[in-house]
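Here the complex is missing a single protein chain, while all its other protein chains stay put.
Labels run A, B, C, D and E following the written order; every chain starts at residue 1.
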Amino acid sequence: MENPLKRIWQGSGTAHGGWLSLRDDFAASVMGDVGFDYLVVDMQHGLADYTQATRLIQAVGHSDSVPLVRVPWNDPAIIGRVLDAGALGIIVPMVNSAEEAAAAVRACRYAPDGARSWGPLLAARLHGAYETAAANDSVLCIPMIETAAAVAAIDDILAVPGIDAIYVGPADLSLTYELPPAGDNDGPFVGALETIIDACISHGVVPGIHANPMLAAKRRDQGFRMVTVSSDDQALVQGAAAMLRAGTVGDL
Amino acid sequence: MENPLKRIWQGSGTAHGGWLSLRDDFAASVMGDVGFDYLVVDMQHGLADYTQATRLIQAVGHSDSVPLVRVPWNDPAIIGRVLDAGALGIIVPMVNSAEEAAAAVRACRYAPDGARSWGPLLAARLHGAYETAAANDSVLCIPMIETAAAVAAIDDILAVPGIDAIYVGPADLSLTYELPPAGDNDGPFVGALETIIDACISHGVVPGIHANPMLAAKRRDQGFRMVTVSSDDQALVQGAAAMLRAGTVGDL
Amino acid sequence: MENPLKRIWQGSGTAHGGWLSLRDDFAASVMGDVGFDYLVVDMQHGLADYTQATRLIQAVGHSDSVPLVRVPWNDPAIIGRVLDAGALGIIVPMVNSAEEAAAAVRACRYAPDGARSWGPLLAARLHGAYETAAANDSVLCIPMIETAAAVAAIDDILAVPGIDAIYVGPADLSLTYELPPAGDNDGPFVGALETIIDACISHGVVPGIHANPMLAAKRRDQGFRMVTVSSDDQALVQGAAAMLRAGTVGDL
Amino acid sequence: MENPLKRIWQGSGTAHGGWLSLRDDFAASVMGDVGFDYLVVDMQHGLADYTQATRLIQAVGHSDSVPLVRVPWNDPAIIGRVLDAGALGIIVPMVNSAEEAAAAVRACRYAPDGARSWGPLLAARLHGAYETAAANDSVLCIPMIETAAAVAAIDDILAVPGIDAIYVGPADLSLTYELPPAGDNDGPFVGALETIIDACISHGVVPGIHANPMLAAKRRDQGFRMVTVSSDDQALVQGAAAMLRAGTVGDL
Amino acid sequence: MENPLKRIWQGSGTAHGGWLSLRDDFAASVMGDVGFDYLVVDMQHGLADYTQATRLIQAVGHSDSVPLVRVPWNDPAIIGRVLDAGALGIIVPMVNSAEEAAAAVRACRYAPDGARSWGPLLAARLHGAYETAAANDSVLCIPMIETAAAVAAIDDILAVPGIDAIYVGPADLSLTYELPPAGDNDGPFVGALETIIDACISHGVVPGIHANPMLAAKRRDQGFRMVTVSSDDQALVQGAAAMLRAGTVGDL
Partner (left out) sequence: MENPLKRIWQGSGTAHGGWLSLRDDFAASVMGDVGFDYLVVDMQHGLADYTQATRLIQAVGHSDSVPLVRVPWNDPAIIGRVLDAGALGIIVPMVNSAEEAAAAVRACRYAPDGARSWGPLLAARLHGAYETAAANDSVLCIPMIETAAAVAAIDDILAVPGIDAIYVGPADLSLTYELPPAGDNDGPFVGALETIIDACISHGVVPGIHANPMLAAKRRDQGFRMVTVSSDDQALVQGAAAMLRAGTVGDL
């Protein structure tokens, strides 16, 4: 049981990922064929509930992508349940303080590193032998930095032991600077990203961000090493539109 | 209650469609944004069961695409149930004779034109006032021509009153000529398409076919006027691969 | 294991029933509180699929109403499955000949009376000891008479051994006389009902019909002894409208 | 994107609503035909889980009633998820202090008014263009006042900016005065309602209450302007009982 | 893509199997750990519907047991759908004639050997490259012999090309000899098994039977080489009862 994302990052590579908003495990399997380093089941703004999340995690777990879950909230109950289902990392929304970061870590790790409860029925089936030390080492705890308050507290947050990476939510981050909820923005948004990157470098934490194909190169240049470039609902609409266009050109 | 596909065909246009293999109604809504003339819920080789099909039909019914269903078999029970759910046309697999075509028509039409049973709970909600004559006029009955036997019987099949269009399944048709199950083939497959098109023209039936973006122009040139150019699972994989490629280029 | 409807009919009483179009087992439990002699899970025009039907049957089975199922079609597979789930009677759509009636009976009865296959997992749990002779005796086989063809063949149909009752579908029956699909009609519809009732009396079969509160007395006067007077979706809209009206009167 | 309830209340009208305890989206559509100003998906004591709630919200959203949700608890995760699904207002149980009220507001509003996270996939589909300012303006935040403690703190609670209305839960409120959990009571319950109404008037907050047809006029006289008069499970039982009675009268 | 059961039978071994009546894919995974040569998803008397069957097939497909499905009826629609989902064999109830056996074969094989329709979405994902010839070779067609009529027609049935094995349903077979629906019986039941075995040997078809641990040795001695010895619901009750007994002994 090992987490391939850790190997990528140890080699100072960048992990590119996809996002799962649909609740269809066949769609998740299809996304698992594409070659993403990781795929994130989004239980906050995506459609999967717990049961469907377990199916999506299993579908990704049978592919070559690493199954991560964005939980709906910094809540040990759901973090534990999706880790039990086989997620190899948890993206936690709206972490604004060291206390909240520590709570996220605690929910991701078995004692003595945290307070995760034992009972990995599906995870043990997916990953083979499941042991507490190996699980603590393999499971990524990834708080989201998505408010001005979190940026202000970034050094405290990153000083919490057990944070593997952080994940910037650009839309929500923008809103707290009174900017529109977009994937990129000017103004204070730019400085916020710089602050985050600098802090990540100094604390040895991997900086991640929600992006898209057009923004990916810019984000890599800025120093992000976990870059989400696609989501299933957007891939579907773009793929279908491209196919329809290609199939009707000359006809319309 | 009117079927926009009829208008396209009366103006001798070509209808371009998409295929729904996933069982996620949000994915169906997304496909409904793309601009397909019709979207087909595939209950034969796709994943939707009856309950999920009702949701997909409703999702498409709230878009600008016409909701069709490919039923698992030429079976009046499931034809009736998906029409009750709001489908505006039925694609019926493996229709090989006039008798089988007549059975398909019978299942699609209320008396005196057929033997469909009354009870359109969801369809009435989706399409507003639902009356038997209007429904008989709006609902498309579309047998699949996908065996050598069906090609041999094509004139008998098309002579059955109430056939609006036919739909060629190239993979299955190929198999019956001992060719691989592909979207296109040489040899007897070519002549079979010609036979079908000629018969459709002489009987005033719209010829349709399962295709893809590369084959669409060829199919239109051959005379097909109902051409499926995309499916959700293929759109998803192509869209996601394109996004991943675009998002990583220069990095790998 | 006994069927209370048989007792009502042996005493020449009339059974009054309700119809379940929703797919919510809590709603079925609520309907089970009301006092209907029977409740029919409608798998033809209602929304329940097989899994949900098993839940609705169980919900009704725990009430004082007898659980019946209207299957989607005269198909031994689904008849067997819902009997296995605990239905105490099957209403079979579109039975137009003695052959079709015999097929329905065969699907409802274990050998030597028919060809039902053994395996009543849920039914045995619901009804206690489950034996083939008792089941053959308790399970009602109820073909629908809902076409002019069926009326013409009524004597042949009712002569088939094992028919306990018939059930008139007035909307479909009307359509075959080129009348609108309503619960009641004039013209040939009237004579058709008389023919059906007379044949039922002479063959000792209980005549049943789909009705509503306004039609119930008329139907009883005509001789029907199985009269459906409500459905869950209509009860819901009428109950809610009455409550809203009562709660706003004087205010609007 | 506008909330019709706001218009009713600006004109000093009273909004009358219905309650959804079932988990069937067809039932919700049926309730949407009846004419309620709002319909509340009850995720606390009703049966819908998150997935089914998304379906119920969509069903109501396609009707003329405003979709509200009573969440199971004052929890930003579920509040965000059902707003993302298209709810136009949130009823929050057991709000007993200004702090709790402020937390509810925060979960309902995007920054800078709160901390709701961006990602309205289904809501944007249902309501068209979805913008943060318009959403903050349209989404109603409605704490429940249902304990003696809440009544004692009513002025503090109503002073929290962003409270659009409050909703009295009479059963729970009664319990905290050691009265039975009924829709109406004497004793301290009467004074509590007066206190609540007076505070609502002085703070310009709409007072709402869970009621029934018999209590509605009394509640309006007391000053309540958001009055729930029906629930789907009660409507079902009353409607079915009325239909059965009407259909059997003279027979029993 | 190969079917391990064929290897067992080519080496004249006996395959021992389990039966899946529950609808829980985790339970199917657990059964897949036990070491059965095959596991049969029972869609006739078990609880799985189509969607759940696809999940059970996938769960078994990820284990070392071969996934088979007992379909509800000899129906090409459902046979095709569960083969598409990855089943490596189909057990078909109530096959009583050569015609019915030929229909079962036709539904299991692609042209030119049959009329199965192409579209193995999930099967191709589970089994890797999926080709028509290999699929025709790997998929087992297993009619049930479970009536006196089938025994009388056994030579005709087994002469149909493409029958890999037959499967005796002892309960239903017993009923047609007017014996109780048990796993074993005396009288004509004994001769029927002999007739079946003899015919299987002379036609080179593998004889299979539904059994239990107590009957297995007897069945092997009689010549059966496909012997089902357990089902999940019986295993559950026996395992739980044994654990409860072991955990309370000395205490009660």
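Here is the rule we go by: a contact is a pair of C-beta atoms (placed from the backbone, for glycine too) under 8 Å apart; a residue touches a chain by one contact, two chains touch by 3 or more.
Keep in mind the model is a prediction, meaning the values are calculated, not measured.
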- Chains shown that the absent chain touches, full complex: A, C, D, E
- With respect to the chain omitted from the figure, which of A:1, A:98, A:121 or A:217 is a touching residue? A:121
- Across E:108, E:140, E:153 or E:216, the one contacting the chain not displayed is E:216
- Item | Chain not shown, touching residues in subunit A | 49-51, 54, 75-78, 80-81, 84, 110-112, 115, 117-122, 132
- Residues on subunit E facing the left-out chain by the touch rule are 14, 16, 18, 21-24, 26-27, 30-31, 33-36, 47, 211-214, 216-217, 220, 227, 229-230, 232-244, 246-251
- In the full complex, which residues of subunit D touch the absent chain? 21, 23, 44-47, 49, 52, 72-73, 75, 78, 93-94, 146-147, 169, 171-172, 175-176, 178, 180-181, 233
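Everything below uses one rule, namely that only the chains that are shown with their structure count from here on.
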- Query: Between 0 and 180 degrees, and as a multiple of 5, what angle does the rotation take that fits subunit A onto subunit E by Cα atoms?
  - Reply: 180
- Distance-wise, how many Å sit between the C-alpha centres of subunit B and subunit C, to the nearest whole number? 34
- Mind pulling the residue numbers of subunit B that touch at least two other chains? 21, 23, 26, 47, 49, 75, 78, 121-122, 233
- Indicate which of the five shapes (line, ring, star, complete, other) describes how the chains touch one another. other
